[in-house]
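With one protein chain withheld, the remaining protein chains of the complex are depicted in position.
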Amino acid sequence: MKTGNRACVTGDDFRNSPPVDHVGIVERAERFTTRSIKSITKRAGLNMVLNMIDLTTLEGADTPNKVRQLCYKAEHLHDSILGLPSTAAVCVFPPFVKTAREALGDNSLVKIASVATYFPSGHTTLKSKLEETRRAVSDGADEIDMVISRGRFLSGDYNYVFDEIAAVKEACGDARLKVILETGELATLDNVRRASDIAIHAGGDFIKTSTGKIASAATIPITLVMLLAIRDHYAKTGKMVGMKPAGGISKSKLALHYLVMVKETLGEQWLTNEWFRFGASSLANDVLMQVAKLESGHYQAAHYFSKD
Amino acid sequence: MAKKKSSPDWEYASAPETTAVNIAKRYDHFINGKWITPSNKKYFATTSPSTGRKLSEVAEGSKKDVDTAVKAARAAYNGVWGKMSGRERGKYIYRIARLIQERAREFAIIETMDGGKPIRESRDIDIPLAANHFFYNAGWADKLEYAFPNMPAKSLGVAGQVIPWNFPFLMAAWKIAPALATGNTVVLKPAETTPLTALKLAEVIADAGLPDGVVNIVTGAGETGAAIVNHPDVDKVAFTGSTGVGKLIQESVAGADKKVTLELGGKAANIILEDAPIDQAVEGVVNGIYFNQGHVCCAGSRLFVQENIYDEVMWKLKQRMDTLVIGDPLDKNTDVGAINSKEQLRTIKRYIKEGVKGGADIYQPECDLPTKGNWCPPTVFTNVAQSSIIAKEEIFGPVLAVQTFRTVSEVIEKANNTPYGLSAGVWCDKGSRLFQVTGALDAGVVWGNTFNKFDPTSPFGGFKESGYGREGGLHGLGAYLDLPL
Partner (left out) sequence: MKRIEVLKTYKLYIGGKFPRTESGRYYTPEGRGGKVLGNICQGSRKDFRNAVVAARSVAGGWGKRDPYNRSQILYRIAEMLEGRAAQFEDELKQHGSTAAAARKELQVAVDQCIYYAGWCDKYQQTFSSVNPVASAHFNFSVYQPMGVVAVFAPEKSALAGLLGTILPIIAGGNACVVLASESKPLCAITLAEVLATSDLPGGVINILTGNRDELLDNVSTHMDVNAIVASDLTDAHKAAIKANATHNLKRVIIRKEDPAKSESPYPILATQEIKTTWHPIESSIAAGSGY
């Protein structure tokens, strides 16, 4: 039974989102990265990271076969190491949701996420976005990753952005909604905070940094701003919202530092794939190499791990 | 090692810094380029405040030792250093900067072992900043005529320098670098609880090939320091430490023609206005008071929160305090290390007791403190009156006193309502209001939307009873030059 976030009319004026000091955020972010994660903490953390990955393929060249391989990998990360978890989800374009559902079946631990709403630009009519969302859900998507209309946001049309998210949320039905802010196009951390507040209030179950399609993707400072928005919402309402940094997270050390940030900002209860995800394509293999190193004591080579 | 209990599931395993360091069993004075046994043959132990273990023993400086050191400094001043061109002096100082960078990790570890501060701080702040001080000042040596236009850049002679235990290596750099750049020679005494890194610096100075006697390091306690500042052939006295001792020094040298700079205590106000970026302000509060266990003269030990955001600030502050890792300073994850000495721990505990007795509400995060060594958890007092002791006196420990205010003029008055004037902080999103407050605060260093930031180019020093003279930056050079008025 999902307890999804719901759109709520709060009377909040999103122009009044709290200010963010960029330099202060960067300093705090740097503190997380000085945490030294060793031995059992590292091992447990790496397992958590694997289990939080939305294993992603979002290419123009995607084919059903590519998606089937991805689904297999999601459930069988590296069978020669016992006790590895599956990833949290696979993330595909809407036309491949059916393929993924066939590949994973109905009882898989791996969720199917799909980027509806004319990912990555979002430039289409609301009607098309809603149709695409409904179709992805009816094809078997558990989760919808939508993009916000950044142009509207930057022109100050916050109500439009809010209404659009709320409408997509409604179209999602039982599927959980991840709202992609595409922070790399928002220019300032104040905007990241404001967009986070809008997405949370409009009913997003997760807020997500990026499409991965532009150069500027998830960073620790940007993610921190979004975590703080989640934290303030939780403090006011008692409702949890999930977080998904995406794009550019390809190394396990960095992923562990994200976990440090989540732990110290939101607390341990967010350290599950119910509330925290990594949107990544190559992170899994780097984590697997680290796990193999811990198990064997030998530094690893990339060609021992399957590339999809 | 002790960890915060709030995170049972994914705790940080210990991550101790394991690089081996070389600490001799015994250190003599460094005088005239040589290691000299103390004239009275006495040594005293220096211990690790986090374990209580003895690390080494160092020479106890007598009047005679100090005299030998001052004579060496005078001879070096007259013979070589005072005559050397600024360009060549600068090159020596650059060498010191580089040698510190090369041995940075070693110094960081020893600093943490001897003083109790977290390795994260000594590694990321103290040692790199010390190297930067030498590097910055080195470049001034041949440019002094541009620092004070139309003023002859004349050195003073022999500088006697007495430094505290809170930033042992950084303070040594902070004092020695400008003194050398301006052409003075030095007799420096590190604090008795933290002498090791200054002695390590002596190794660097020897390795850099500085002429004998240009820098002399004499160890000892208060009497040794008194012998230095009162020595008739010392031209310049630079002291960093408590206001009490600073006053004694000024009094004792009142009859002599010595140039004096004092960098003394503080009770800084850290002010959060209603429109502040609160999460960053809370981070600044934590850095302001729990950095280096609060053993910081410019620590933000008085927090003023505008009443309409008080609840949110306190909730966030306590949550942030809960994430602080307290314990083994050599662990790379430690945020708050050991209290520097038993004596200081007693002082801090006495103030905490006073605070509780005075009716203030205390909060300390739950944590298992190590059984050995000197420990005090991060502490915050709320419901504190402006007139209470914990809001008035410098505690020099991880103890924060919180008060509320309603208007800007009220908080300016409260913030300035202290004999101290070293530093202050303001958190505010509105530029014109921020500058109203920073302008009105009687303090030598004011941080707007940040706190406890230091840089060799940035002058540091206080108003009122926090001392006089500036250290660092262009203006800091003035402390070591004979500027006629």
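So that you can tell them apart, the chains are marked A and B in the order they are listed, and the count of residues begins at 1 in each.
What we mean here is this: a contact is a pair of C-beta atoms (placed from the backbone, for glycine too) under 8 Å apart; a residue touches a chain by one contact, two chains touch by 3 or more.
What you see is a predicted model; the values in this text were computed from it and never measured.
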| item | value |
| --- | --- |
| Given A:39, A:188 or A:269, the one touching the chain that is not displayed | A:188 |
| Option from B:49, B:115 or B:444 whose C-beta touches the chain left out | B:444 |
| Missing-chain contacts mapped onto chain B | 132, 148-151, 243, 246-248, 250-251, 253-255, 262, 264, 419, 434, 438, 443-450, 453, 455, 457-461, 463-465, 467-468, 470, 473-475, 483-485 |
| Residues of chain A (touch criterion as defined above) contacting the omitted chain | 21-24, 26, 29, 33, 183-184, 186-189, 192, 210, 215-220, 222, 247-249, 251, 254, 257 |
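The criterion applied here is as follows: only the chains that are shown with their structure count from here on.
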| item | value |
| --- | --- |
| Inter-centroid spacing, chain B versus chain A (mean Cα positions, whole Å) | 44 |
| Interface residues, chain B side, partner chain A - complex | 6-15, 120, 124, 275-281, 283-284, 315, 323, 332-333, 429, 449-450 |
| Chain A to chain B touching residues, read off their complex | 18-21, 23-25, 27-28, 34-42, 44-45, 48, 228, 235, 259, 263-264, 267-268, 271 |
